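With one protein chain held back, the other chains of the complex are shown just where they sit.
The first chain written gets the first letter, and so on, giving A, B and C; residue counts start at 1 in each chain.
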Amino acid sequence: MKPVCLVIGAGAGIGGNVGQRFAAAGYHACLCRRSDEEGLKRLVDGIEGEGGSASGFLLNAVAENAIEERVAAIEADIGPIEVAVYNLGAQIGDRALRDTSHRAFEMGWRLGTFGLFRLASAVCPLMTERGMGTLLVTSATAAVRGNKGQHSHAAAMGGRRLLCQSLNAEFGPKGIHVAHVLIDGAVDAPDTLGKLLGPQRFQQLRESRGMAHDGLMLPAKIAETYYHLAQQHRSTWTFEIDLRSFTDRPWWNH
Amino acid sequence: MKPVCLVIGAGAGIGGNVGQRFAAAGYHACLCRRSDEEGLKRLVDGIEGEGGSASGFLLNAVAENAIEERVAAIEADIGPIEVAVYNLGAQIGDRALRDTSHRAFEMGWRLGTFGLFRLASAVCPLMTERGMGTLLVTSATAAVRGNKGQHSHAAAMGGRRLLCQSLNAEFGPKGIHVAHVLIDGAVDAPDTLGKLLGPQRFQQLRESRGMAHDGLMLPAKIAETYYHLAQQHRSTWTFEIDLRSFTDRPWWNH
Amino acid sequence: MKPVCLVIGAGAGIGGNVGQRFAAAGYHACLCRRSDEEGLKRLVDGIEGEGGSASGFLLNAVAENAIEERVAAIEADIGPIEVAVYNLGAQIGDRALRDTSHRAFEMGWRLGTFGLFRLASAVCPLMTERGMGTLLVTSATAAVRGNKGQHSHAAAMGGRRLLCQSLNAEFGPKGIHVAHVLIDGAVDAPDTLGKLLGPQRFQQLRESRGMAHDGLMLPAKIAETYYHLAQQHRSTWTFEIDLRSFTDRPWWNH
Partner (left out) sequence: MKPVCLVIGAGAGIGGNVGQRFAAAGYHACLCRRSDEEGLKRLVDGIEGEGGSASGFLLNAVAENAIEERVAAIEADIGPIEVAVYNLGAQIGDRALRDTSHRAFEMGWRLGTFGLFRLASAVCPLMTERGMGTLLVTSATAAVRGNKGQHSHAAAMGGRRLLCQSLNAEFGPKGIHVAHVLIDGAVDAPDTLGKLLGPQRFQQLRESRGMAHDGLMLPAKIAETYYHLAQQHRSTWTFEIDLRSFTDRPWWNH
């Protein structure tokens, strides 16, 4: 039986590519996303076309019990989740405080912080019993600095980062590798950046900064680092790592 | 008319002492706390006994519209809020992940992060119109490190800190001073530490580490620094400051 | 006998104003600077004209034994140093790596890091014997981020900040208050910024960003915070504090 790699938030960007990378290495990839059943099918078919194995699930992560039931079903029907990847974003673009509704702020927290808490609550006990497991958490610049207009996103990601630390403090010594992966730049991802910008501006950005310029982060390359993290020997685990294009200024530089 | 200093979370610790300090300097202190009407009255009477001016309000900060209505009523009935102090804690003691209910995690966020967002949403537009104002936010070690058992608290405080940064990014240039005050140690406060430990253990701690040892942070002394922050000239504002007893190890030292 | 406040690096900016502020509060200010005897005299005269007490010393901080002998002489001739302020900068402007000579890099370290080590080595044993004392260290943005062209400065200030932490770890519990003051913006100081820019550009900057705009940090206002830090009760000491104009972006924001 193949070990399972569960990805919450598997679009055509980091999530889908991480699934592919683990599938290529012999994992069964369980890909979850909220919508776009067709895109999901394409991902699964792509993995199977390469000789890998995968399942796709539509999942509304903020719905009650959705994460919990999906975890339980995968463990019952497919196999033990060895690697869980929390890859849901909570970016809603820059909004002034007065344009940030209570609802938007709460939704940031539900996707950005609470969903990870729920995933961890569901998988960590199982991993603890098995004495091993990996929880890889995609994070963002907003986890380490709160910029103008980022009230909802920064609060959500700041909470996510500190939650990762407390999860690591409890579960690291039990053999569960928690890693907080700081994506500090724009990702060449049609399902997130592409939707934020619209197809035309996205294509322009790809031509001016991406492609041969390597100024947009290639999700397939990011996936290599996720895979490396999951393979680290437990005497040398990484908790936090940042990633950005060589053309980008790190978050701390002006 | 005296300028108003509003304190959300005004017990016998930091909140009450900050109210007292600003009242002594000529502010009208508006003290809000969830319960203990008698304690609240004692605080107000104490301030008035010293020749200061204060009002006390029972306030359940997580109740819908409670913060918003309190702010509106103070502005209508008492005067413009020049200084707002968000001093609600969200510490529930150390709890393993499996003992941290969804409800407890959410309550951490409501008190730790969302309440500040709501207070800021209520007062920042008013302060912006006046071109000035101060928002002082009490914070905790858990805002910068997630320790074992601190899932709810660390996520809440990590969110609080990053929210303060995004508030500062938007409102600093509009003349509103946002400061994140990192309380990195135990405070000699009967209403918080005292209740967490129980009266006997609290008294023992006061005798062994507090009192002449100065190993527990004196809230009246902390209040001096809050007052100093509110008096800083706008060409030299502090966003972040840490405070601890000289006997305590800072959070980064082992 | 007045307590002594020693300032290493006392020009017409932060250093001189800190000396003035402490002198106004009853300290004897010992002002040290490398050159400009006339400027030094003006500072001392200014303090004395206000009814304060001060002495001025020319001091080449990188010369062997210069700091050590000055400390010894002050303790012998004037009185116990209660507050020591290390205010030497090491900014040499932006320089590409190939334009940063070994000599410039080393000079950065001598002024930025080693001089503080030497001052601490000279005063901390004296303060330890007396069970009290304060060491206030002016620091810069470069202590927390290394920007392009800042090789010498960032290495020097990064070293300074971590040295402050280890000094605090050893001497805090002995009653010596060490504080690292992060000056995260341009200071309205003719002796540093003024010399870096030249008189004409400095005056232009003062008119466009400083003066009524309050976009340049006023050193007399910064001095208020230094003084506050030195007055903090030992149960509530600050180790790190940042300061900037309300118009300036904090170092972490883009």
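Quick note on the criterion: contacts are C-beta pairs under 8 Å (C-beta built on N, C-alpha and C of every residue); 3 or more make two chains touch, one makes a residue touch a chain.
Keep in mind that what you see is a predicted model, and the values were worked out from it rather than measured.
Undergrad: Using the whole complex, pick out the displayed chains that touch the missing one.
TA: It touches the following shown chains in the full complex: A, B, C.
Undergrad: Check each of C:L59, C:L167, C:L182 or C:I241 against the chain that is not shown and name the one that touches it.
TA: Of the listed residues, the one touching the omitted chain is C:L167.
Undergrad: In the full complex, which of A:Q91, A:T192 or A:S245 touches the chain missing from this view?
TA: Reading the full complex, the residue touching the unseen chain is A:S245.
Undergrad: Touch as defined at the start, partner being the missing chain; which of C:F114, C:Y226 or C:F246 qualifies?
TA: Hidden-chain contact among the options goes to C:F114.
Undergrad: Quickly run down the residues of chain C that touch the omitted chain.
TA: Spelled out for chain C, the touching residues are 96-98, 100, 102, 105-106, 109, 113-114, 117-118, 120-121, 124-125, 142-151, 154-171.
Undergrad: Contacts of chain B with the missing chain: which residues?
TA: 144-148, 249, 251-254
Undergrad: Tell me which stretches of chain A touch the chain missing from the display.
TA: The missing chain touches chain A at positions 165, 168-169, 172-173, 175, 177, 188, 214-218, 221-222, 224-225, 228, 231-247, 249-250, 252-253.
By definition in this document, only the chains that are shown with their structure count from here on.
Undergrad: From the Cα centroids, identify the chain that ends up most central relative to all protein Cα atoms.
TA: The most central chain, going by mean C-alpha position, is B.
Undergrad: If you average the CA atoms of chain B and of chain C, how many Å lie between those two points?
TA: The mean C-alpha positions of chain B and chain C differ by 31 Å.
Undergrad: Send over the residues of chain A in touch with two or more other chains.
TA: 144-148
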